[in-house]
Each structure stands twice: as structure tokens, then as C-alpha cells.
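A single protein chain has been omitted; all remaining protein chains appear in their positions.
Per-chain numbering from 1; labels A, B and C assigned in written order.
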Amino acid sequence: MSPDAGRNSDQADGALTLDTAWTVRWIRRSAEILAAERTALNTLDRDIGDGDHGENMDRGFQAVLPKLDGLADDANPSAVLKLLATTLISTVGGAAGPLYGTAFLKAAGATAATGTLDSLALVALLTAARDGIVLRGKAGAGDKTMIDAWSPAVDAAQAAQSAGESAPAVLTAAADAAARGAQDTEPLVAHKGRASYLGERAIGHRDPGAQSTALLLRAAADATRVMD
Amino acid sequence: MSPDAGRNSDQADGALTLDTAWTVRWIRRSAEILAAERTALNTLDRDIGDGDHGENMDRGFQAVLPKLDGLADDANPSAVLKLLATTLISTVGGAAGPLYGTAFLKAAGATAATGTLDSLALVALLTAARDGIVLRGKAGAGDKTMIDAWSPAVDAAQAAQSAGESAPAVLTAAADAAARGAQDTEPLVAHKGRASYLGERAIGHRDPGAQSTALLLRAAADATRVMD
Amino acid sequence: MSTVGECAWGEVSDRSVVAPSEWQVMKKLINDPKHVVNEAVAGFEAAHGDIVRVSPDPLFIVRADAPHKGKVGIVSGGGSGHEPLHGGFVGLGMLDAAVPGPVFTSPTPDPILAATQSVDGGVGVLHIVKNYTGDVLNFETAADLASAEGIDVRTVIINDDVAVKDSLYTAGRRGVAGTVLVEKITGAAAERGDDLTAVVAVAEKVNSRVRTMGVALTPCVVPHAGEPSFVLADDEIEIGIGIHGEPGRERIKLEPADAIVDRLLAPILEDLPLASGDQVLLFVNGMGGTPLVELYIVFRRAAEVLRERGITVSRSLVGNYTTSLEMAGASISVLQLDAELTALWDAPVQTAALRWGR
Partner (left out) sequence: MSTVGECAWGEVSDRSVVAPSEWQVMKKLINDPKHVVNEAVAGFEAAHGDIVRVSPDPLFIVRADAPHKGKVGIVSGGGSGHEPLHGGFVGLGMLDAAVPGPVFTSPTPDPILAATQSVDGGVGVLHIVKNYTGDVLNFETAADLASAEGIDVRTVIINDDVAVKDSLYTAGRRGVAGTVLVEKITGAAAERGDDLTAVVAVAEKVNSRVRTMGVALTPCVVPHAGEPSFVLADDEIEIGIGIHGEPGRERIKLEPADAIVDRLLAPILEDLPLASGDQVLLFVNGMGGTPLVELYIVFRRAAEVLRERGITVSRSLVGNYTTSLEMAGASISVLQLDAELTALWDAPVQTAALRWGR
């Protein structure tokens, strides 16, 4: 697959199909945003964790970029997500590595035989990702973790899909909900991860993992539009 | 000997004799001045040494104070100086402990059988002290050590004695010369002690041991006058 | 407020790559923040080649003579920055391998798996894991992968830190300095030939009998962050600090050492069912930046408090064994001994950081 394969997936109606090229663009855009937000994520994590979340995410997404060029020409979105998952598992470390790794592994599983993702497939992808994180990390809603961005995103995606929205619109709804969800972690006390050691002192700080989730879903929505 | 034995040595002519009581007053006054100058001496030593000279001197002179009360009633100046010497040796530590200890041990030797010190005996005392320090520390003039206060003091005392000055006047001359000598160490490079490691960087700083010598000799002059 | 950024470390600005001018203001003996762990491990191998060898990629430290046929392998690991934990404890009578992650970040499953394979003597491998979400998850994945390859892997999670309430509402107690004691004693059990089940039982026994509580006086600076991990006022200390600079129970004004020791011991003694006549191992651990002379002042008071309760300190350990880079502070661990644990503690050990009987 050529590096700029992502450029040629426009459809006749002007919307982009969510195909392999979109999946690759999603990862590229995520890497871009995470690099730019690296220090900001570190700072969030320093406030209520150990200050490495931006570092960890940046390391993982930088590691996947060169591998994208080596994808088979007939790779489907699921194959791309699986590559992302295994790369994150083997390069991110910390709590976020296995959690995001499992998320994308499950997402790959949920989209296995599909070449192009419609809104229903997108909802399945997001749901599987969220469920994977819950399976590994056992966090519930309101525990002040990345789940508090993922769950509203899944709900919003589901609602948009039920309302008959296009796949890009479903993603935008998910991204918006994740951003709100991340923001809404600020008043919470944490019950999972390092921030749980802080008790009341976590109040007023945004969860870094919820924030990185919001950034990833924003990247997914961005990737439905042509970028330069 | 009662604690205020030092108060009763006035002579008919208004001058004080340099007897045992004077020796005791010298030590008490030294302890007082060194306690007050403790931090200042530490600071000088921090600049070109290890910052403990005030601490060391204060510890030694505080240790001798209670022992003064236990002096035999017939103790002569030499016995008092010997008590000072052994106490300094066993409490001061560092370079200053053995050096001042030897100085006062030799001073005690030089005044052995005397009950009252005249100007000649005083000069002998100061000379013996200085020579003791040279014997142990092997410093010469201009090496930026306490010798650079002691040697001018000995010279000034000798000159004053030759000119027929009284013992108190001899001490004042010695104290003045020591103060100038201490000040004159400022432009020097050190060749002995810790300051020698500094090379050129010692220039501009006063030697702490020279300064404490100046303070001790000032105390000796002070002790020739009645204090409250 | 005193942040290290304001004083010893200089100002470090935001950046996504480290420009040559920027490491110059972070006051550490390093070359490039990105190479700290690799270079340190290379130096470690150069210094202790008689005891360990290093696999550079995936990165792990392993006993020079591993694997031992018929001996249970013991693997630990976690973020770097806690040295000598864990690499300094690889060797006869303690760990078979250690897997260092980036500074304060768990290693990924790949090197854990590789280390597990390299120490497998055919009778199973124990993973000793400090209770942090990242460590637990990454070791879990590695254990799954190793099991899939037919290696019998068991895991013991260390959670000795009484600063954190162990409840459904937290990630649970953290694993801190008590880990050293688990590694030593469990390593001795494996060395004497215990099977995997017995080795696991020893590790769990030590973990259930050791409690730790720490204090920080100053923060530390993670090389790639370049800024202190938290901020303490000139007269503030953090009671119950974790080993990555995670906050603890409370922030208080500095007190005399004896008062601080009493504060650290209280929750330990509340939690550990010690009776008069019991024997303990008392471990005063330095966080990295506190001089030994202060650690012994802490030990003095801790031993005194235990003695007053009729408890005998029959074994002791004092030093920087589970550190947080250059953080100033200390932790106190109390391990309730019995004849078995005492004998295993006394058994020979030959590692870079702990050695006796050999």
C-alpha cells in the first residue's frame, strides 16, 4: 500500500467512505494530534498520575506509522486495526498500552470481514473497543478513566446511527460526546488507575486517558474529511 | 576558684595585673566573642573551606567554660592555659583543634612557673603559641592561615615590649596587628589547609583561622579591662 | 513553592523532541533522556557481567547462568527509576530476570514474555508484580502469551503500601519497597528447590506479612518530562508517597524525624497483627536523595517504637533499595518473621545490590 493511499477514496457524492484508507488516515491523524498534545497529556497525568501519558501515547503512535507502509495491498480496516493494536501493546506500556491495545484488538474483531464500514459497523467497532477496555480494566462509568469518554461516545454513535446519520456524522457525534465526557471527568473522584490514590485531591483535574480518547475520536472524525 | 574570681584583680594603680584571673577572663571573653561571631566565622569558612570553623571554635570554648569553675585555687596562668589546650584538643576537631591546642600547650609551657605575667612573659607566651602552630601545621608567612595573624601579633608585641609598654598595651598592640594580619589575608592565595584547593579562587576572602586568632587576641586585650 | 524546576534542575520548556540546549538545563548525569534506560542497563551489564547478562532487544536483565533446569524461574519488572529494583536483585537466590520499562512506565508484554522464556527451567515461572494497573495488565498479557506457549506462569501481586486504602473504590494498595523482601525470600525458596506452588505460597505469605509507608521531602524529575512530578512547599512533606511521586495520604508541615517515623509506623502497626514477643524484619528504605545518615536516624526511632511494644527487630535492612530517582524521603517496611521466613532471608544471595553468604 502506497503512503498516500488515503488520498484516493473520495466518492461521487463528496463524502468519504470509511474504508482501509480512512483507517490509515485515522491513525496518521491520531499520531499527529498526539504528538502535538504530548506535553499537554503529560501535564494532565502529572497532576493526578505519573506524568507519562502523553509520552506513552506518542511513542505508540509514532511506532505504528512506519508499519503502515508495509501493509498488504488487500488489507482491510480490521487488519489495520489489528496492526495498531499489537503495536500499541508492544510499545506503549503503562496502563494505557494494554487498554488501548485490547480496545483496538476487539475493534478489529468486530469489523473482521468488512472492507467498508457503514454506520452500523462503526457503532460495532466503537462498542467492541469500549467493552474491551472494561473487560481488562474493570472500570465503570464515573470512575474517572478513559471509559468516561468511550461510553458517551458509544451512546452518541448509537443514537446517531439509529437516527439514520451517515458514518461520518456518527463519528462526529462520537467525538463530540467523548470531548464532553473527558471534560466531565474533571469534578470526579477516581476509582481506578493511579488517580485513585489521590482521593478528593483528584477533583478539578481532567483524566488524561479520557482526554486521549477524545483526541483519538476527533482524529477519526477528521479522517473522514480530506486533509493535506 | 570562684566563678567571679576574675573580678578582684584590680591593682592600686588602676591597671590590671595579668594573673590567673586575667587568664580566666581571657577565656570567658573569647567564648563570648566566638559565640557571637560563630556564624560569621562559618561563613568565612564556607567561602574557602568547609563552613565549620565558627562551629568548631564555639564548641571548644563552650566546653572549657564549666571546667574553669573546677580550677584549683592555686592554679597559675600556665595551668589555666593547659586546661584550655587539652579541652580544645579534645573538643574542637578539624584543623583548628590540634593547632590551637598545640598553641596553648606551648604557651602554657612558656609561662610555667609564673603567677603574674609581665610584658616580657606575654611576648614569650605569644611567641611560643605561634611557634607551636608552625611546628604542627608547617605554614609560613603568606600561606593564608592563622599564622598570618599570629606572626604580626608576635612582632607587634615584641616591638611594644622593647619600647617599654605595659602588658595591657602590649596585648592591644598584638590584637591590632592580628586584626590587620587577618584582613591582609584577603588578597592571598592559600598554600595550606582546605583553602589551598581553591587556587586563585581564594583571593578576596579572609582566612577564617586568621580571623579567629584576631578575635582571641582582641579578647585577651579586652580582659585587661574590667568587664561587666 | 519550591519546584525542582526553579532550583537544581533549571527551567525546562515544553518540547516534543529534546534539543541539545535543553538537556543542559536538566541537571542530571545523562546523555539523552531517551537513552537513559538503555545506557544504564548497558553500564549495569558492564559492571556486573559476572552475575547478569542483558538482552538489549527486547530489553531484559537475566542471570548469567539462566535457565536452571528444574528450578522455578522468578521474573519481576516495572518502570525504571527505582534502581536497584529490580535489575540489582537478579542473581543467585533472588530473581532470575528483571524487565525494566521506561522511567516510571511499565514494560510492555514482549520483553516480559522474552524474559519468562529465557528463565523457564521446565517447572514454571513466577511473576512478581507490583500492584499498579499498568504493571498488572502488561504482565497479565505476557503471562497469557507464555501460557499459550506451554510455560506454567503464576503471578503474585505485591501490595504492601498501607498509605492507600485497599477498597473497591481504589486501584488497591500499591506495591512498594516490600517488594524487595518478597523477591529475596521467594528467590531463596526457589533456589532451595521449592516447586511452583510452594514458591507462590512463600511469595504470598511474605506479601501478606509486610506493610510499608513512605514519606517524600522533595519531588523527583523524570528525565523525559524535565519537570518535577509534583510540587512541595519549602516546609511541606508528603506522607504516604508512592514510588512514582504519586501523592499519598496527606501533605503536612515538616516535623522532626522521630515524629515522622511515628506517623509512618502508626498505620503499619494498625494493619499488621503484631503481638509482643513477635520478631520482625525492619527495613528503612531511602527514596534516592536522602543521605544514609538520615536513614539511620529513622531506623533508630522505628526500632525504639517496636521495642517499646515488645517486638524484636531480629533482621534489618537500611539503604536505597526501592528508589524514586533523586527524590528525598524514606519508607519504613515491617515484615513479620517466622522461622521459615528468617531462614530464607538468611539464605545466600548474590546480586549486584544484595549479597551475602557467597
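Everything that follows uses one rule, which is that a contact is a pair of C-beta atoms (placed from the backbone, for glycine too) under 8 Å apart; a residue touches a chain by one contact, two chains touch by 3 or more.
Keep in mind it's a predicted model, so treat the numbers as computed, not measured.
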Left-out chain, listing which of the shown chains it touches: B, C
Per the touch definition above, residue among C:148, C:293 or C:339 touching the missing chain: C:293
Contact with the hidden chain (one of C:41, C:225, C:268 or C:311): C:41
Sole contact to the chain not displayed, among C:75, C:98, C:328 or C:347: C:328
Contact footprint on subunit B, counting only the chain that is left out: 35-36, 38-39, 42, 46, 49-52, 55-56, 58-59, 89-99, 101, 136-137, 191-194, 196-198, 201
For subunit C, the residues touching the chain missing from this view: 2-4, 6-11, 23-25, 27-32, 36-37, 39-44, 46-48, 80-81, 83-84, 88, 103, 215, 217-218, 234-235, 237, 253-258, 260, 282, 284, 288-301, 303, 313, 316, 318, 320, 323, 325-326, 328-330, 350, 352, 355-358
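Criterion: only the chains that are shown with their structure count from here on.
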Chain-level touch network, classified as line, ring, star, complete or other: other
Chain occupying the middle, per Cα centroid: C
Chain whose average C-alpha position is farthest from subunit A's own: B
Centroid distance [mean C-alpha coordinates] between subunit B and subunit A, Å: 79
Centroid distance [mean C-alpha coordinates] between subunit C and subunit B, Å: 55
Approximate Å spacing (C-alpha centroids) for the pair subunit A, subunit C: 33
